[in-house]
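Here the complex is missing a single protein chain, while all its other protein chains stay put.
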Amino acid sequence: MIEIRFHGRGGQGTVMASKILADAIAKEGKYVQAYPEFGVERRGAPVFAFIRIDDKPIYDKSKIYTPDHVVVLEPTLVEAIDLTEGLKPGGTILINTDKKPGDFKQYAKFKVAVVDATGIAAKNKLGTRAAPIVNTAITGAVVKVLRLARLESLLDSIREAISLSPEDNVRAAQDAFEQVAMGNGAPQ
Amino acid sequence: MKKDKTMKLSLPIEEYMGPGHLACQGCGAALAMRFALKALGPKTAFCFPACCWSVIDGPFPHSSLDVSIFHCAFETAAATASGLKAGLEMVGDKETTVVAWAGDGGTFDIGIQALSGAAERNEDIIYICYDNEAYMNTGIQRSSATPYGAWTTTTPVKHFKSRPKKDIDAIMAAHRIPYQATASISYAEDLVKKVKKAKGIRGTRFLHIYAPCPAGWKSRPEDTIKLSRLAVQTGIFPIFEMENGENCVLNIKVKERKPVKDYIRLQGRFRHLTEDEVQRIQDDVDARWARLTKMCGA
Amino acid sequence: MKKKKTLDRIVLASESEFPMMPMSLGTMHYNRTGAWRNIKPVIELDKCIQCGICWKFCPDVSIVIRDEYPVVDYDYCKGCGICAEECPSKCIAMVEEEK
Partner (left out) sequence: MKKVIMGNHALSWGAQLGRAQVIAAYPITPQTQVVELLSEMCASHSLDAKFIKVESEHSAMAALLGASIAGARTFTATSSHGLALMHELLHWAAIGRLPVVMGNINRALAPGWSIWADQNDSLSQRDTGWMQYYCASNQEVLDTTIQAFKVSEALAIPSMIMLDAFALSHTYEVVDIPDQDKVDAYLPPFRPKLRLSSDDPHAFGGLTSPEHYFELRYKQQKDMERAPALIEETGKEYEKMFGRRLDLVEDYMCSGAEIVFITSGTAGYTARVAVDALRQEGIKAGNLRMRVFRPFPFAIVREIAGRAGRVAVVDRNLSWGCHGIFYQEVKSALYGHTNGLPVFGYVAGLGGRDITPQTFKDIARDALKRKLPAEEIVWIGVKR
């Protein structure tokens, strides 16, 4: 069983990112469960989403408290909240940032991966400069770093989920898949 | 006997309401139903919320009407009728006229939310309120249709109703529904004509029928028609119709309005009123009449 | 035009005879509301102008038309007196029931 927690801000499509990933993972024949934070989502406020993945049916309907990995859609959250809460030692933190993995000394107990999803979103004209839509880009990085699904499955899931300019989103995911950078100990 | 002559009937002869029903002697609501059905005909389905008619029709397993009835909860006539119409259409019946048939309590008070909702959605239903100006089925308690000055069991003589009757017609006009009208059982031809007209229009149609209640008004049963006629002739209950909340037309033009005291003195529910209080009713009727005739361009 | 109505009260003796839901299976004709009456209308047909107003305003559908004249159906007339009150030729009298 793999458990992942996503951090973002309300309105960024954090839940959508987890849903698209769940869909891509299911395409690989795995069992998957994705759910948002249980509560009221407000635009701009920090939000969470979660995914459970297993090779057998998932019966646990309780919340995820000790994720294996953490995905951060919003760079400013690094300073704002404790992203590592409950994160298993040796787990991966994937951050949307233009910094390098080595810049995150505070996460020494974990593997750090980075991707400039914001830059990729802007390049692919997703959202505005003030409010870039980074959720599809981040999924590309996630499947690469955590090896959860093949890129093709993810791109199919994006095409099915996004009705407005799906190909821009597909390109964003591809870009992130290629550009995501891993720190020490990350998968080769 | 002059056998050569034939009866002059001003209404269709067909009856869809049978005798043996449980209305009180001289019941205005029973007449309202009889007239409405003459216009509606057999392809009609009613929704009755709790009201006098939920008893008048008769007990299980009997009914005094030759059309279908779905008895529904007090506050749901318009909502239930919305669903009944949708359901009938989905099973292929586009012909049946669906009519919510409610008293003033079920319309002005507890049912107004569902009515407003249905009217705003412009559901394809006719909503008919027979107005006897109080909760008569439960034993004469005041409703928001009860007029100023009236005694009821919850507005005793020493504390009679001090607020005017709610203007449901203005509320419905604000919804800008395709058709709405007032009618009186004393002007049966006008009533039947309006129900027929409503039947030919799609969307939400609202008819407000004045139906005296001898038991609740403490009037003589034989005065039921006279009272409803006086209500029109005094201007207490003007007879008009509107389309889309506009184009108000006064259907019964009263040249010389009779004084309201002619109407009031026939009813025990107003017996306690002083001359000043009767004058207050007169002044209110005069003001409302002036507004209405101005609106109608009469 | 209308289907034949049963004049009898429907009696359901056992639950097996009941419909699943409370629904009407017959009319109210069994309910002879003439018994409610204290005074009864009597039409003096010689004075009748055949205007139909008594027929029109009967809340109990108890004035029927026979051979172009109004006839009171005493099985159902509740004796409200509207017909007598509204008759323009004053040919209907409300008279005491014989007790």
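When the chains are written out, they are named A, B and C in that same order, and each has its own residue count from 1.
Note that a contact is a pair of C-beta atoms (placed from the backbone, for glycine too) under 8 Å apart; a residue touches a chain by one contact, two chains touch by 3 or more.
What you see is a predicted model; the values in this text were computed from it and never measured.
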Displayed chains contacting the withheld chain: A, B, C
Touching the absent chain when the full complex is considered, from B:Ala73, B:Ile201, B:Ala215 or B:Leu266: B:Ala73
Residue among B:Glu15, B:Glu89 or B:Glu277 touching the omitted chain: B:Glu89
Selected residue (touches chain absent from view) among A:Lys19, A:His69 or A:Lys144: A:Lys19
Contacts of chain B with the absent chain, listed as residue ranges: 42-45, 47, 54-55, 57-63, 65-73, 75-76, 78-91, 93, 95-96, 113-114, 116-117, 120-121, 123
Residue numbers in chain A that touch the chain omitted from display: 18-19, 22-23, 26, 31-36, 38-40, 58-63
Missing-chain contacts mapped onto chain C: 12, 15, 18-25
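Quick note on the criterion: only the chains that are shown with their structure count from here on.
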Most central chain, Cα average position: B
Distance from chain C to chain B - Cα centre to Cα centre, in angstrom: 23
Cα-centroid distance, chain A relative to chain B, in whole angstrom: 64
Touch list for chain B against partner chain C, complex: 1-3, 5-11, 13-15, 17-23, 25-28, 30-31, 34, 57-58, 60-64, 66, 69, 188, 214, 220-226
Interface residues, chain C side, partner chain B - complex: 1-2, 5, 9-10, 12, 19, 22-33, 36, 45-46, 50-52, 55-57, 59-62, 65, 67-70, 73, 75-76, 78-82, 84-86, 94
